[in-house]
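All protein chains but one are shown at their positions in the complex.
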Amino acid sequence: MKGPLRKTMTWLHTWSSILLGWLLFAIFLTGTLSYFRMEISHWMTPEAHVSVPSEQSMSIAAKRLAEVAPDAESWNISLPSERSNTLDLSWRNPGDNQRRRGPMEVLDASTGEQINVRETRGGDFLYRFHFELYHLPRGVSRTLVEIATLAMFIALISGIIMHRKIFSDFFMFRTKNRSLGWSDAHAVTAVLALPFHLMITFSGLILLASTLVFWGGDINRGGNGGNQGRTTDVVEAMPVERLPLPDLTRMLDTAEHELGAKVSFLLANNPMTRDAEYLFYSSERTSLLGNRFGQTIALDYDGNVREATGMFAPTDANVSAVSAINGVLRTLHEARFADTFVRWLFFIAGVSGTLMVGTGSILWATKRAKRQAGQFGFELVHTLNIASIAGLCGAVASYFWLNRVLPADMLTRQSWEINGFFIVWLIALLHAAIFRHRNAWQWQLWVSGGLFALLPVLDQFTSPVGLWGAIVDGDVLRLSFDGMCLVIGGILLSSAAYLRKKSQLVMAPNTSSSKTITEQKAITS
Amino acid sequence: MSNWMHGRLPWPRLLVVARVVIALVGGYSLAAILSMVAAKYSNLEVRELRSLIYLVFFLLYPIAIIWLFSINSHRKALLTTLIANACAWMSLYALDGLS
Partner (left out) sequence: MMIALSFLLSFYGFLHFAMSVKKHHMDIYKGWYQAKPLSQREYWVMQAIAWLAMTASFYCAVVIWGIGIGSMAWLMLITVSALLVVALFSYRLQWFKWLWRYTCLGHKFAPPELKSSIDHRSR
């Protein structure tokens, strides 16, 4: 019984993961980068690097809004926090479309000067890409991602079943010649970060569940869209009596005192009127439960605490177990609760997941290299492996490079950053198809690794504030980004170096056995 | 059987396709029905029912696929799907009748 089961599980593991392996790699890579979404967005708007968080931010914001939008229906003030350094203001004038975003400004958080940031999608592009791809109809791409996730989940479970031994022998890595081969790398990254893999795959499945579970029509659709609590009725613009601006800084103190946490966002409904409502929102979380918006508190015009309404209304304390689980899964998947340290932990786990998917695809090719070289299927997989693993890394790196290299005031620069991403990816694909037997792997890994590793250097020279300045100002967001680039670049460069070492071993065949030579040929070809 | 795949299965190629279909389709319907049963059985609010269905469905579907793959003989796998599906349907109707 044990033999056939292991065989079927191996088969299932292999085929469920290789068929969508490239898509999975792309999802994992961009998803992992999305843990640093704010960091990426911050890095990609170098004009905003001059902004340093300060205590006066709230009064600056209040002064500015009272000046430019005294009659506004609502104000949004996004204070500098752990995940943003600037002071972002937006407001909605009476009679504006409720769905549309109103005018907005980015201010220097300590001087109050307006900052004109360059046009860019920033980290949002990668974030969107990881579950909606690009330029595909939303339904199609989401379903595709969901199917890939399901395949991944099956691959994980069958992998666990086929390698049960790994768990009894927790630490049994094969350390032949003191260096890890592809299969060891695959096993290590899979086993060590297994809790993360299971969590991220299952919560991903649940997040996009509506694409596969479309039946059950007697039950209301919902649960997926986040904005459904928002009311859409257009409020009639009525002339109301304007009062002088209350002391928002003092109210901020009250709110922070009441919440016991740092406030990062303020929504003011009908500001500067008698029935004003000031909603203070904190992104700090102390538990995995809770709604999308963390903790909120509402104050009225006189600074007294009152019940919050609308989508900020406090959720019931006694939520059922089912929705609690759902909420926890969502929070976990997006790591909403994470401070900088935990975010880095999640990032490292994500990187090991990416490596697991990548090495898995490589393993498929290396195991078949001897028997199937020249066959169409094998050559296709081999080419796509190169392009989708090394090539995609290069494309992401060039997306970041283009952001800094393209002129800041260029028209349609936003779309050219994204076009550049895809053009580089296409070039990588062509290069992989033509040179797949002539070290395409090594070349692409060297180039992408180099691009990533040099990003901090680029950052130093194309930002108004140098890296030293960033360290002095404590610009953790930017330093995180640069650290992330060094990590990814280091991994890519070291795998390129590993391949070079292997190919040199092939040149001197007397140092290795015949079996390993064929393996090496497969890797290096 | 050609050596076009690595972990060779004890079945020929056409049967592999058949098995994949059995596992995907049979597993899907089984998981779907059972999650509906779970939804019927529980008395939650409408919005939460959906979450429950998602949770149960995505727990059961991979398990069902793997289970259907792990059965050795094809005939047995086919029979298992059919019987399991029939039982699940029947229990759904039985619950419907009660309510």
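In this document, chain identifiers A and B correspond to the written order of the chains, with residue numbering beginning at 1 in each.
The working rule: contacts are C-beta pairs under 8 Å (C-beta built on N, C-alpha and C of every residue); 3 or more make two chains touch, one makes a residue touch a chain.
Keep in mind the model is a prediction, meaning the values are calculated, not measured.
Taking every chain of the complex into account, the chain not shown here touches A. Among A:61, A:89, A:193 or A:362, only A:193 touches the chain left out of the display. Only one residue in the set A:62, A:279 or A:349 touches the chain that does not appear here, and it is A:349.
Checked against the hidden chain, the listed residues A:9, A:72, A:266 or A:332 yield one contact partner: A:332.
Although one chain is not displayed, chain A still touches it through residues 169-173, 175, 178-180, 188, 192-193, 195-196, 199, 285-289, 328, 332, 337-338, 341-342, 345-346, 348-349, 352.
Operating definition for what follows: only the chains that are shown with their structure count from here on.
Centres computed as Cα averages put chain A at a distance of 33 Å from chain B. Residue ranges on chain B touching chain A, taken from their complex, read 3-10, 32, 35-36, 39, 44-55, 57-58, 61-63, 65-66, 69-70, 72.
Considering their complex, residues 1, 4-5, 7-15, 150, 153-154, 157-158, 161, 202, 205-206, 209-210, 212-213, 215-216, 219-223, 320, 322-323, 325-326, 364, 367-368, 371-372, 377 of chain A touch chain B.
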